[in-house]
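All protein chains but one are shown at their positions in the complex.
So, chain A:
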Amino acid sequence: MSAGSGTGASAPVAEHGGGDVRGARRLRQVRELGILLALALIVAATAVANPGFLSGQSIRDLLLSATLLTILAVGQTLVIVTRSVDLSVGSVLGLAAFATGTLFAAFPGLPVAVAVLAGVALGAVCGAVNGALVAVARVPALVVTLGTLYAFRGVDYWWAAGTQINAADMPASFLGLGRTAVLGVPVPALVALAVVLAAGWYLASYRSGRELYAIGSEPHAARLSGIPVDRRIFAAFVVNGALAGLAGVLYAARFGTLDATVGTGLELQVVAAAVVGGVAIFGGSGTVYGAALGAVLLTTIGSALPVLRVSGFWQQAVVGLLILVAIGMDRILAVRAARRLRGGGPDGT
């Protein structure tokens, strides 16, 4: 009847899509283990050089520094899996941080929760601007968020008008957020952990979460299968903006000194963390856990290099190298996984 694809004509149930599926799955897990391994190596090497690196205070500092980047990386992952990117998060963080400080300066008796909500809401509004431009106006996310990176920063400068907000302007209960710890873990780090777990759970277990992956994996097919593509992309940007707002609030609580330059240049670190963590820049794959690990790894490198007496000049080179290694590793794993899935055998081994 037709040229057969080679399936046995008499077999009652044809064997299909052969290949080493389990092997391919293992390869994907290797990816996140790899980051953990790199993290362990760096911590071990640094601890050998300077045992103080493993002191409780030092670890607390490390966790605290990783907090902001982790939260931002989680939000960025939501956007990147849909095949978009948000470069404006540094500006949004800065704006939200300054807004929080201003709010406290204007209303000294404000409950902390209200200030937190205000910062998050402002971030969500910024995210909505990005999302509307990307999803409704169909402008590529790279261009839109490059524009809003400068636009939001511009608003920040105009608002701050050269002034600075100091810790004295903010209530002690708010500043305490950055210093209190539960069971030795700083509160902001707990917040970041909660964000990671919530986002990871949402992406894995909810229809709309899976649809984000579907959109990034094959936008055309996503539209054909009736997924509200524009609405989902819009929502991803709003959530990412809200998380950047949250990060801004935490920044204000931790550092207490705020001006218009807060968060400048952070966006590239965030994207780097996600990419190092295995989030494919063309969408469709990657987890928030990986992105969070990437953020922790980058932060750890940042703190380890001074301890190891490596010049600060090298830090950027190391981060760059790490990105290239991560991308190279992704490529190798993808090629191997593809070969296994095609049933070509596990390349010689």
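The definition used in the following text is that a contact is a pair of C-beta atoms (placed from the backbone, for glycine too) under 8 Å apart; a residue touches a chain by one contact, two chains touch by 3 or more; residues count from 1.
In this text, contacts and distances are computed from a predicted model.
Per its UniProt entry, the chain excluded from the display bears the name "Monosaccharide ABC transporter ATP-binding protein (CUT2 family)", taken from "XdhC family protein", "Ferrous iron transport protein B", "Monosaccharide ABC transporter ATP-binding protein (CUT2 family)" or "Transcriptional regulator, ArsR family". Contact with the chain that does not appear here is found for just one residue of A:A222, A:L266 or A:A291, A:A222.
Touching the missing chain, out of A:A45, A:L268, A:L324 or A:A338, is residue A:A338. Although one chain is not drawn, the whole complex shows that of A:D86, A:D156 or A:E211 it is A:E211 that touches it.
The chain not shown here touches chain A at positions 1-7, 9, 11-17, 19, 21, 24-25, 205-207, 210-211, 213-214, 216-218, 220-228, 280, 284-285, 337-338, 341-342.
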